[in-house]
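Omission of a single protein chain aside, the complex is shown with its protein chains in their original locations.
Naming follows writing order (A and B), and every chain is counted from residue 1.
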Amino acid sequence: MFKRLAEKGPAIAITVDGKTVNAHAGDTVAAALLAAGIDHCRTTPVTGAPRAPYCLMGVCFDCLVTVDGVGSRQGCLIPVREGMKVETQLGRREAGR
Amino acid sequence: MVRTADVVVIGGGIHGCSTALHLALRGLKPILIEKDYAGRHASGVNAGGVRQLARDLQEIPLSISSMDIWECIEALVGDDCGFEAHGTVLVAESEAELAGFRERVDDLNLRGFGHEELIDAAELRRLVPAVSDRCPGGVVSRRDGAADPFRTTQAFRRRAVEKGAEVVEGVTVTGLFRSGANWRVETSAGVFEAPKVVNAAGAWADRIAAMLGEPVPLAVVAPMLMVTSRLPAFIKPVVILRGRKLSFKQLGNGTVVIGGGHLATPWRDSNETVLDWQKLAVSARTVWELFPAMHAATVVRAWAGIEAYMPDGIPVVGRSSTSEGVFHQFGFSTHGFQLGPGTGAVMAELVATGSTNTPIDGLGIERFLKK
Partner (left out) sequence: MTAAADLASSYELVVIGGGPAGLAAASLAARAGVSTALFDENPGVGGQIYRAITSTPVKDRAVLGEDYWDGAALADEAKASGALIVNGATVWSLDRQRLVGVSIGGKARVIEAGRVIIATGSQERPFPIPGWTLPGVMTVGAAQTVLKAQGLVVCERTVLAGSGPLLWLLAAQTLRAGGKIDAILDTTPRRNWLQAAVHLPDFALSPYFAKGLALLREVRARVPVHRVDRIEAVGADRVREVVFSSAGGTRRLPVDLLLLHQGVVPNVNLANAAGVTHVWNDRQLCFVPVLDADFGSSVPGIAVAGDGAGIAGGTAAAERGRIAAIAAVRALKPDAVVPDTQAIRQRLQREEMGRAFLDWLNRPADGFRMPEGETIACRCEEVTAQQVRETARMGCEGPNQMKAFLRCGMGPCQGRLCGLTVTELIAEERKATPDEVGYYRLRPPVKPITLAELASLPISEAERKAVER
């Protein structure tokens, strides 16, 4: 869906559901997921429908993911960090796991 | 144009709507006057607890008669009101606290009330598996539960209208005067007249009482609540504490409602409340200690509903001390939701027949008036 322009920041490795994904400095979690071609980042708590980032400006909350064990984080607002553990969020899975 | 009725009910909370419905069921024609819309304040935005547990002795008869209605609420109002009975558990945080609870339960048993039941650590763990293991036991009231407050208030309002009540919303009462055999209720939308008036105006009820020469020391309060996003189901009963302020429950949709009586700053003239985050942080720390898994849950909304608190923490239910034909039903002091269905029935009985078999003697307005 998206390709990176030639100019990009230094590589940063994160894991998404345990698999290594190569991101770049300046990426947010949501941008890194989109660049990696990941299809959805969560399922809804109501019907279990898949969702992916929609607005990327902190408004829609469809990019909610679990970051380093904390659920319901807005992926579009969080910059990637080396070694960050991102998990797709299934339904109500945000606490008490 | 003056509009007439058998009874004017002032206030469209759960109490006013319940009283209007029960009056209509008795064949009377009530007009309910509400300054905003039914369920706009505490009745619509409270924690939804339907609790007999830990009530003042004076309230227990009303609470028990309410519980009988709650258990067949759909037959009365045509909506199950989201009522689910998974019990209320009062958790003891120490052995000393548990000893105090034991005395209370023994005392209730002697008085013939069996709804509160002492439980040990094992039964507590069975009922509330997620609770921190340092809690030694507690008290359960197994018939208790929780309902959807706004839906409940609206259901009473809707059924009252179906049964012949008239509900006038967005209208404020400005004066209350004797006019022959009738009471003349002046409002922002004209005059209403009826031989009987019920003051169920909640946080604004002292203003109605003052019109009758009955100034009451009513405090306007706004207990704060917060709710999390949807979590996996992990707790069924409502959990409350005694030593620290907490009420905690998970709704069927997975959200967890956290309350317990920490207060916001209310402005009753503008319908506004300002939350106190320092106190909500205390709630958050209490929840974290009691349910460690909750620390990562997200709070999506916090709010407070405006209501009345009486100096002795129990409501005013009964006749006006000065004005024949006027009745009071207010001051439920942050625990009136469960009492709504039963108190409305008792009030309708009192208005229609002049008396009631339910003991409410300790709840009269006289107790606040200078001798």
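One rule holds for everything that comes next: a residue touches a chain if its C-beta (ideal position, glycine included) is under 8 Å from a C-beta of that chain, and two chains touch if they have at least 3 such contacts.
All figures in this text were calculated on a predicted structure; none of them were measured in a lab.
Of the listed positions A:Ile14, A:Ala31 or A:Val65, the one in contact with the omitted chain in the full complex is A:Ala31.
Residue B:Leu275 is the one among B:Ile69, B:Leu275, B:Val326 or B:Leu363 that touches the chain not shown.
Among B:Ser132, B:Asn253, B:Thr322 or B:Asn357, only B:Asn253 touches the chain left out of the display.
In the complete assembly, the contact with the undisplayed chain comes from B:Ala297, out of B:Val105, B:Ala297 or B:Ile365. Residues of subunit A in contact with the chain left out of this view: 1-5, 7-9, 24, 26-28, 31, 34-35, 39-40, 44, 46-47, 49-62, 64, 70, 72, 76-77, 79. Residues 37, 39, 44, 148, 150-151, 154, 228-229, 253, 272, 274-275, 277-278, 280-282, 284-285, 287-288, 294-303 are the ones on subunit B that touch the missing chain.
Just so we're on the same page, only the chains that are shown with their structure count from here on.
Centroids of subunit A and subunit B (each the mean of its C-alpha atoms) stand 44 Å apart.
Those residues of subunit A that touch subunit B in the shared complex are 45-46, 69-72, 91-96.
Against subunit A, the residues of subunit B that register as touching in their complex are 130, 228-232, 234, 254, 293-298.
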